[in-house]
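Entry: chain A
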Amino acid sequence: MSHVFLYALLGVGLFVLGLYALIVHAHLLRKILAINVMGTGVFLVLVALAGRNQDTLPDPVPHAMVITGIVVAVSATALALILMLKVNGATGKNELPDRDRD
Partner candidate 1 sequence: MGKINYEPRIHAVNDILSAFLLISVPGLPLLLAFPALHRRLPWPGLIALLPATILLFISADIFIELPWMLLGGGLGIDSVSRWWLAMAVVTWAAVAAFLHVPGGRGACNRLATLFLLTMAGQMGAILATDMVSFFTFMTLMGYAFIGLLVADGDERVRRAGRVYLVLLIFADIALLEALLVAAASTNDLGFAVAAGAMTLSPFSVLYLSMAIAGFALKTGVWPLHVWLPLAYGSARPPVALLLWGVPVATGLFGAVRWLPLGEITAPIPGMLLQAVGAVGILYATLFGLMRAQWIQLPAYVAIIATGMFAMGLGAGLRDPSVWNQYGDSAPVFVVLVGLGLAIMVVGLAWLEASGRIPSGFRKTAGAALWLERWVAAVVRWGCWLGISILPGLRALWLVKWGRLWKTSVWQRAFNAGEHFLQRWVFAITLFLLLGMTFVVLLLLDAMSFL
Partner candidate 2 sequence: MSWDTALPLLIVVSSLIPGLIIFFLAEKQVAARITLNMLGVLVKLALAGVMLWGVFHGHHYEVRLPLLPGLDLVLRADRLSMLFVTLSTGLWFVTTVYAIGYLEDSPHRSRFFGFFSLCVTATVGLALAGNLLTFLLFYELLTLVTYPLIVHRGTEAARLAGRNYLIYTVGGGALLLLATVWLYTLTGTLEFTARGFLSGLDAVHHPALVVIFVLLIAGLGVKAALIPFHGWLPQAMVAPAPVSALLHAVAVVKAGAFGIVRVIYDVYGVEFAASLGVTLPLAILASVTIIYGSLRALFQDDLKRRLAFSTISQVSYIVLGVAVAGPMATIGGLVHLVHQGVQKITLFFCAGNLAETLGIHKISEMNGVGRRMPWTMAAFTVGAFGMIGAPPLAGFISKWYLGLGALDADQSWVLIILVGSSLLNAAYLLPILYTAWFKAPPASWPAERFFGRYETAWALLAPPVVTALLTLVLGLLAFAPFSPLEWARLITSREFTP
């Protein structure tokens, strides 16, 4: 059991924590943040486990994957934030309505 697994477990923890926040919080900004936390958790797991083989160099592929993932996350977050602003502009609230009315 190395520190690698500690990071990985931390990643799992972040993922679950983010999930909890995503579900529980109504505010859209919190939801978006929660998604980001979850993403970070996944990346952490991904990148931490890349180094679990002590003999060789850390696997570069997960690193590349994480970079790609981060860019994707950034793009998504940007879109989400703007969308949130627009939702706020249209409904006056930073929450999703409980249920769409006709």
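Behind the choice of candidates: all candidates are chains of the complex that A comes from, given by their letters.
Miscellaneous remarks
Here is the rule we use: a contact is a pair of C-beta atoms (placed from the backbone, for glycine too) under 8 Å apart; a residue touches a chain by one contact, two chains touch by 3 or more; residues count from 1.
Only a predicted model underlies this, so the values are computations on that prediction, with no experimental measurement involved.
Which member of 1 or 2 touches chain A in this complex comes down to candidate 1. For chain A in complex with candidate 1, the residues that touch the partner chain are 19, 22-24, 26, 96, 98-100.
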